[in-house]
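One chain of protein is taken out of this complex; the other chains stay put.
Going in written order, the chains are labelled A, B and C, and every chain counts its residues from 1.
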């Protein structure tokens, strides 16, 4: 039994971490912290846990790293780096779910996040935590920068094409659609029910922070500068990201060939399903699965790849637990192999 | 490890049974049948199971009762009774999720279901499977008639009041609101997205079949003839039933007293939570929990009781598994103690 | 052409007033005010109006009552009374959409609204604006207190029964379900999309302010003290209120008789439809219609009445315009006779 701490459990990522870890057979949640709600019960903030997880929320100051094997940080960017600057000195493995250590360096971070990075030393130590692509590095990591939700769906959809140099890397179009939980637990105008329900819109055009995260990772995978156009849209659903990507192959390809490339690339990946029909959000809901559907249109000579994930699970807490499993030498599926909630 | 069979797995109840039993630590699904889809894979009918549960669907004729400990029937009413007439001769325990054996006798059944009952002998053997109220009988039952979804939420909300003779039994108003999955997996006009979405309506006024199921059970619990007015409404959500019930106390009562009565009544029930705030569908979603909130309005001298369940879990497949656990002498929570999916 | 002013146009009620009045053939919107947004365009606050209604928002100080025939106040309760104290001295007719003058007196108001009433003189002058019941008084009113959304649906459903003394007035159960716009335009936790979507819950149990508004009006209509139990619930839809009410007849009644009573009672009411099937929110959406369905259950001896309205139209802005039409001696339907938006 490994001992786990969770810093910052009042958001959706925090509550999903607790949901998943509560039934994980190999770990035990020892402490959950919240500075704003300390003293309250976890189930007062997240009433669905009443009678199930009633832990008292603590201050992060009460954490004793010596008694924990792994600590998760489910904090906003900008805040997370402050905690990590201190925790990194301790003998404990860290999984950071914020965006603070996902990019390559301070300059890029500050350009896209428009805020100062106060612990740039962390960039060197951080391993980008796409479990399927970097298992070896994650295994030995001190600090895992858990990927963003959009990057998870987009990178996994495009990695086989980019890594095998099959497409024009300067012309990748990524059109993503996300559920509302991606916007966090705090009410704002954009998440006000009458503004989302029966509505749909793009947002963050040209400037969304996940653009650079996807682009840097695909460039790394492709050993070459990749340029992507990334546009997120807001769906009137709670959970899920569907990504539609459009690329041009460098030379003709048959669709069957394409499917084989994807199946081979992910042959050992328990959560990735290369499917025979279009992906749907509900077929991955509340689970760590990634459904990917590659297609080739001979009429236009375009390769299309569609992927579906649950933004809170594979896009956040689930992948964090998958990374934890890797770091603790457990089976990747441990505690994570659930059936999607459909309907 | 107990061996399980499921007859009729193409509806929502069937797929929920498989979802729950797949991760149950003490049982193994040996056979899943479907007459209309035999030969196909289960995951072709329910694509969320792809790569997880890919069992071939069999004909019910291929069932060998000698190799199974328990069999679930997830069939429409009228069909289920035909299978049970044969299965009941075998040495196997049966949990029937249809409405065929929930009522007291053939005459009542035929009045409310408007169809002939061809195996009335079954009524004697059937135990009504509200797990919290009839654990002792369920333990030894050959045939459990798993309760309807509305009756589960309504009976559990009112049982403490009726059993302790606290209310006027002739004037019980039950106003229930259900998610769309209660209408089944087959598309029809009433479940066509544009007819449900942004809409809300009552249905089955005065005549819904669950009326008599609730009334018979409450009469039994109250040792007296109970009269209920039951009105279901259709919510634009997938899952969940919220029941609002209105009754008149026979004598004045303080709200605290009322809460204590409910807490005491359900003190040993792992899935029933007497809560301090109003129930919400999402706090029980995809789980077997029942959230109950009793209130007394001194201004009007009415007792109000609200309950929330997931219609597919506690209202169908989850309670069936809970009954299975009782019949197999397992812990009631075994395989069922999940955190609600919220958001 | 009559000249109209609207004070407080940044909420949903304000934007609906403008939507309806924009196409009204007999009136012209002269001024729209907002203290918090003055100087901005109306369409900056409500972008659906871009290119259609681009009026500059003014301060209420710029209103010249001498140039207006009618003024609408779409302000929060507590604020509205302050404006009315001044406006009532002017030669102008006022329609107040807040709750400030709907109740009988200061004491009742302060008990239910938990705030001081600073202009109690207004209660005498105010006419309660249920257009179908009080046309004669509205015609000559100086100040119309436009009814609340729940009261509109509930009072119209029950008025025929109460006025004709057909039911036990001490035992009226009113179970209402409303869309989210009833909670206003400002984001809060309870209206955060993931808290409403796929969810359903009661709220304001025993204490909702509309309780007393309904009860006072029904008492007046019935010439007798009425006691109601009123429980609102929050639906995951934008618009609409469905009300299910349960009452006991003083003597037996046939359902046909009941329907005739309702049809006769509302025979001259252009917007009230006594329908032959259950009401649905979508059949009245974005219109001023009220669909009412009365039923009698001989098994239980209960009368059930269901009604559906659009909370922003008949429940607020539409009824306000209907009242305006009456006050200006126009046809009640003028500018209001639209086809419901379905699907």
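Definition applied: a residue touches a chain if its C-beta (ideal position, glycine included) is under 8 Å from a C-beta of that chain, and two chains touch if they have at least 3 such contacts.
Bear in mind that the values here come from a model prediction, so they are computed numbers and not experimental data.
Contact with the chain that does not appear here is found for just one residue of B:53, B:149 or B:180, B:180.
Screening C:209, C:239 or C:314 for touch with the missing chain picks out C:239. Considering the full assembly, B:197 is the residue among B:197, B:219 or B:334 that touches the omitted chain. The residue touching the chain not shown here, chosen from A:43, A:104, A:163 or A:302, is A:302.
Among C:231, C:244 or C:283, only C:283 touches the chain left out of the display.
Residues of subunit A that touch the chain left out of view are 171, 173, 175, 177, 194-195, 197-203, 205-206, 227-229, 231, 233, 235-240, 242, 244, 246, 248, 278-282, 285, 295, 297, 299-300, 302, 304, 306, 308, 343. Contact between subunit B and the absent chain runs through residues 12, 180-181, 185-189, 191-194, 196-198, 236-238. Mapped onto subunit C, contacts with the missing chain fall at residues 12, 15, 18-19, 22-23, 46-53, 181, 197-198, 238-239, 273, 275, 277, 280, 282-286, 312, 337-343.
In the analysis below, only the chains that are shown with their structure count from here on.
Nearest to the common centre of all protein CA atoms is the CA centroid of chain B.
Centre to centre, using the average C-alpha position, subunit A and subunit C are separated by 46 Å.
With each centre defined as the average position of its C-alpha atoms, the distance from subunit A to subunit B rounds to 37 Å.
Centre-to-centre separation between subunit B and subunit C, using Cα means, comes to 39 Å.
The set of subunit A residues that touch two or more partner chains comprises 12, 181, 197-198, 238.
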